[in-house]
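Reading through the structure tokens given below for one structure.
Note that this complex is displayed minus one protein chain, with the remaining chains in position.
Labels run A and B following the written order; every chain starts at residue 1.
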Amino acid sequence: MKTILSAGLLGLSVAFAGTAVAEPVKIGMITTLSGGGAGLGIDARDGFMLAIEQAGNDEIEVVIEDDARKPELAVQIADKMVQSDKVDLMTGIIWSNLAMAVVPSVTAQDIIYLSVNAGPSALAGAGCSPNYFNVAYQNDNFHEAMGKAANEEFKKTFIMAPNYPAGQDSLTGFKRFYEGDLAGEVYTKLGQTDYAAEIAQIRASGADSVFIFLPGGMGIAFTKQYAQSGVDLPLLGPAFSFSQDVLPAIGDAALGVKNTASWAPDLDNEANKAFVAAFQEAYDRLPSVYAAQAYDTANLILSAAGKASVEDKEAFRAALKEADFESVRGNFRFNTNNHPIQDFYVREVVKVDGTLTNSIVGTAFTDHEDAYASECNM
Amino acid sequence: MSLALFIEQLLNGLQFGVMLFLMAAGLTLIFGVMGLINLAHGSLFMVGAFACASVAAATGSFWLGLAASLAAAAAAGAVIEILVIRRLYDRDHLDQVLATFALILIFSEGTRWVFGSFPLYLDIPALLSGAVHLPGGAQYPVYRLAVIGVGILVAVGLYLLIGRTRLGMRIRAGESDREMIGALGVDIRTLYTLVFALGAALAGLAGAMVGALQSVQVGMGEPVLILAFVVIVIGGIGSIKGALVGSILVGVTDTLGRFLLPAAFGLVMEPSAAAGVGAALASMLIYVVMALILAVRPQGLFSAHA
Partner (left out) sequence: MSRETAVSLAFLALLLALPFAAQALDEPFYITLATRMAILALAATGLNIALGLGGLVSFGHAAFFGIGGYAAGILATHAFNNEPLLLGLPGTNQMIVMWIVGAAVAGLVALAIGLISLRTSGVYFIMITLAFAQMIYYFAISWPAYGGEDGLSIYVRNAFPGVNTLKPMSFFLICYALLLAALALFWRLRDSRFGAALQAGRQNPVRLAAVGIAPFRIRLVAFVASGMVTAVAGALFADLNRFVSPSMLSWHMSGELIVLIILGGVGRLAGAVAGAMLYVLFEFVLGGMTEHWQLFLGLILLAVVLFARGGLIGLLAGRPRHG
């Protein structure tokens, strides 16, 4: 699907003063709008476009296309955006495997890519690039935060993730900061939907808590089955399994689950309050962490476009690196590898006015940086 | 490893197998009677789950949702049989594969158009929530026991339907000689629509029951579909008995494999690597079992058309 939106033409009420832009900027957004996991891409697109519309600047053009979560299709669209649409910047990819397919070749062609979600370790360490800015997180971060936070209460955690690179990175990240013992370490099949066998192992393991990384439908299935199993150990995880896009589908089974992220709807800063209110106003639902990250990405681009011409890549990269924008996540700056240094929070799933959402109950890390920055030479 | 854990895992395998049986029974019935290979069976599973979730959300009753899932899947089945499937009975398997592959695309994207991209909420009814104590100290969710019960009821029901009723007689006759029962004055077109709708209803029922345990989302039928095909190929295509045996075999193999293989590798490797290697092999295990069985018995265990 292709939507070319000249933001100014939408004529929406402009809440913020229109940002001045040195040169017209054309942004290519590849994201997942159909098939499995489309909810994440739709949230990212909506968050991104909200910021663009608020800026009310018709010099900014966004081309949006659907990758259907297929790497080959993402590569094809990227080629088209570079060769045919002649975009200046690219963004939007949700999944690490698609990012690995697109980002190295795009950045090699001197196009700046800004990640709204995926942060594979290969691109944070040896494979880093001056043209690659990750505005979200490095993949290990949420898991590391949970490992750190778990130390406060737990001594023997059972950990589980699907058997694919992001799953292996997840458990590695958790273990990097967790000091207690492991009651068990289990890898499940990617896309598995029945967890009876794993829940039986948890029951028999003598654990005092359970950490899971099961994104999308896998997490919904696990959490519902876990709630019915009679096992009542505390459930921990990164925000992916308990984010706003899946909470309504899990229902009350998610209540009380602790999860970690760099953002929550009730994070206390002015930019975030304005963002959450505007997002609800525009789309009639609560934003997820994906929407928040994409909103930040768009505002980062706007801030850089106000300072430098996108024709001058060197100056534009420097302007991006300053990260001179009001992040909805509060503290935000870039590390040497163009990945964020930011705070990570522990959130708990609560019910506010009949709607399930996440509320901050603690801070896991302040000014946390990823583990791969030292491997990046640029 | 304690005995209680092993028994619990066996029950889990049985429950998984029973769920597969609901899918496989419809597939194998449709193949046995009409000679049709239906890739869109997983879409009917999805239709059942979505119907159940939306009716349960609107009325607040899981049971009404369950009834709706049967009705919606049977209706969807009857409609596609009349519009599309009917034209495929005389075609080769290649055309059937392609046409039903196209139906998957249509169903998945159509469902997403109507219901949006976010998964739906569907919870199990209060009556069946919670867990019971099993002998030996383990606990087991009531809902999963209920699923096993429904599966057994369906198996017995199908056995009686096919073995003891007039409709069943016609189905059996249709399997062995299509022209003859047409000549005897049986309306074969209606019979085929009925059988297809019955298979669809079973898939819809499975979708609704599983939807309450898992996530109701677009594409949820595809992994189950592939497993159901593995089941009917192992059991012998067209044989209900084979589907039952195949389902239980696949369910138990898969569950025990996921649980025992990593443990076995843990004896010789460090735990993290063992978990990875064990899980990798476990995800391939049922396909290995299938290849072994077909290498020895190319027509499956209980072929109806041996």
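Brief remarks on what is shown
As a working rule, a contact is a pair of C-beta atoms (placed from the backbone, for glycine too) under 8 Å apart; a residue touches a chain by one contact, two chains touch by 3 or more.
Computed from a prediction, not measured in an experiment: that's the story for all the values here.
In the complete complex, the hidden chain is touched by one of A:Glu72, A:Asp252 or A:Glu270, namely A:Glu72. Listed by residue number, the positions of chain B touching the unshown chain are 31, 37, 84, 87-88, 91, 93-95, 97-99, 101-106, 108-110, 112-113, 226, 229-230, 233, 237, 276, 279-280, 283-284, 287-288, 290-291, 294-295, 298-300. Within chain A, the residues in touch with the undisplayed chain are 1-2, 33-35, 65-66, 68, 70-73, 75-76, 79-80, 83-84, 96-97, 100-101, 104-105, 108, 120, 122, 163-166, 168, 187, 189-190.
Throughout what follows, only the chains that are shown with their structure count from here on.
If you average the CA atoms of chain A and of chain B, the two centres end up 35 Å from each other. Looking at the complex, you find that chain B touches chain A at residues 1-2, 4-5, 8-9, 12-13, 15-16, 19, 108-109, 112, 117-121, 123-124, 129-131, 138-144, 210, 212-220, 223, 255-256, 258-259, 262, 271-272, 275-276, 278-280, 282-283. Put simply, chain A touches chain B in their complex at residues 33-36, 38-39, 42, 163, 168, 171, 182, 185-191, 193-194, 196-198, 200-201, 203-204, 216-218, 220-221, 224-225, 228-231, 245-246, 248-253.
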